[in-house]
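Just one protein chain is left out here, and the rest sit where they should.
The first chain written gets the first letter, and so on, giving A and B; residue counts start at 1 in each chain.
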Amino acid sequence: MIEVQHLSKHFKIKKRKPGILGSIVSLVHSDVEYLKAVDDISFSIKPGELVGYIGQNGAGKSTTIKMLTGILTPTEGKIRVNGLDPSKDRKFNARQIGVVFGQRSQLWMDLPVEESFDLLRSIYKIDTKVYKQKLDFFFDLLGLNEFFNQQARKLSLGQRMKADLAASLLHSPSVLFLDEPTIGLDLLVKEKVREFIRKINTEEKVTIILTTHDIQDIEFLAQRIIIIEKGKKEYDGDIANFNKLLGNDSIVTVHFVNPIKSLELPKPFEIKEKISDQQYTLNLPDNEPLSGLLEILQKKGLQIQEINRHKPDLGFAVKKMYAGKGEL
Amino acid sequence: MSLTTKPNIVENTFSETLYIYLRIATASIKSRMEYRASFLIFLFTLLTFYAAQISTIGIVITRFKTIGGWSMGEMAFLYSLLILSQGIVTFIFSGILEFSNYVRDGTFDRFLVRPLSPLSQVIMGGFEITGFAHIILGFLTFFMANTLITVHWNFINALVFVAVVIGGAMILGSIRIIIAAIAFYAVNTTSLVHLFVFSSREFLLYPLNIYSGGLKFLLTFIVPLAFINFYPAHYFLNKSGENLFHPMFVFGTLPIGIVMILFSLWFWKKGQNAYESAGG
Partner (left out) sequence: MTYLKFISKAFQRSIAYKLEYYTGLMNAFLYIFIFTSVWQTVAKESPGALGTWSGETLVSYAILSTLIKVSFGRNESLLTNKIKTGDIVYDILKPYNFVMMYFADSFGVSLFQLFARAIPLLIFSLVFFGIIPSVTPISILQFIPVYLMSFILFILFGFMISSLAFFFTEVFSFMILYSALVTLLSGSVIPLNLFPDYLVRIISWSPFPYLYYYPTTVLIGTPIQMAYEELLLRYAIELLIVGTLTFTVYFSGKRKLEFAGG
């Protein structure tokens, strides 16, 4: 469905020297350097998959998405979306994909949402019956009817995001690109949006590529993640597998009976965080049994009220990877 | 219900596309009218601006009677040709002035992801109703010119007049498209817009023969602005052709307009391709 082979994107960057003298010089000449924003990436996505595309800012995430949607042409490599080349067959491909940019709405800001949708109906030649069905679907799941007649400019961020999501699905795209869809949303709206996205993927079988900085988005929605760092693909596979690869250190939360001002533990145990005088999160290395930790605590004369052990979460694993502490 | 009623990818027909563009254009005009107070203030400002412009010329010509051998009535005629073409261009091609902003804030990327021509989306989204103010102003100065000088109007003349105004609009419009396309290469083009779109018109307020040879050459062969009003005016005002490089120049407006539009479209396409490879 989506084939990416040896994809690369190089940019020319002008370097400017600092200071007053430097800026006068740059009036007539600047040094140029090449930036490999995307460096030889390959992957393929099957129909119905929901893939989380993760990377730090500047890692090459949005550049890849722009190439996949046809906004940028690759420097090297090949992209096929349902057999179409997104940049060569841009207009054609636009009919089979939906895109939501978290930062930029596709609605006409000065028009009521209803009119934006109607314009889209004309642009994408959506059959009136199908259009009505979809509207009912969106009214039902997103509560779109509550603000359907309002000017897009006057919507809250959550309302605008819901409208953008619906708008991107009007023409029944087989692939949906979501770029930071939950950015800036409050918790309740985020959950609603995530549920909607999951429903679209599981029930309607829309293939979804999701880029986000919100780890919880990924944990809730994605089965598969692709991690990109400095233009290169660092990981491509299951989330569960990723967590495992990054080590099986667990996190242990301990509630003590009596408050402890400062807690010291011998290696290899570590204090991750002191939540309060009575509650600490500790790092339990992979090869150490929990019993060993309990022994040490008992030896210190500490009484434990409650102890919980968590598998490390995706956020923790990703942070570890970026910090260089984890190697794949 | 199912969202994935598999779409056959069918393109819009030409007339359907036209209809869509018309809807986008109407939508943009409607939304501009929403802010009525701002709109009226802007209109007032526009009229004041042109009043100041006309007053400047008026003061000079009242005192000196002729400029370069052109009388007040002839100057008014010159001005009316310019403003009428300008009105059409303001009406249709105003959206394109904002283009560097679209590139900068990601709106253009949004255009690229739609199954429509991005240039058309830019143009249609920016229809400016104040273009009509220019047209009215143009007709006012035109009538004033006709009271001061005599032009023998007949059917042929009138047709040529319409052709000249349209051709002039094409020349001005194509310049806007070219300048906008530069935003694909250099991000901050506001001053370029200011220079080529607004300031360059100042030359046309006065007859070309007062300028040096180099400037005349520039405005005839490099950036053919003089064809908007100066050369065609000779035809209507029965002026002798001593300032024309060639007598046929009086008819050059429409052909040159067509050529320039074609060139500007080609240049735009080039710019768009460069954007897609450089990322802007």
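The working rule: contacts are C-beta pairs under 8 Å (C-beta built on N, C-alpha and C of every residue); 3 or more make two chains touch, one makes a residue touch a chain.
All values reported here derive from a predicted model rather than from experimental measurement.
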item: Residue among B:K65, B:H152 or B:H246 that touches the chain left out of view; value: B:K65
item: Missing-chain contacts mapped onto chain B; value: 37-38, 41-42, 44-46, 48-49, 51-53, 55-56, 59-60, 62-69, 186, 188-192, 194-195, 199-200, 202-203, 206, 210-212, 215
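Here is the rule we go by: only the chains that are shown with their structure count from here on.
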item: Chain centre separation (chain A, chain B; CA means) in Å; value: 45
item: Residues on chain B engaged by chain A in the complex (per definition of touch); value: 1-7, 9-12, 16, 19-20, 23-24, 27-28, 30-32, 34, 105-107, 109-110, 112-117, 273, 276-279
item: Residues of chain A that touch chain B when the two form their complex; value: 9, 11-12, 63, 66, 69-73, 75, 87, 90-92, 94-97, 99, 101, 103-104, 106, 108-111, 115, 119, 122-125, 130, 133-134, 136-137, 169, 171-174, 200, 204-206
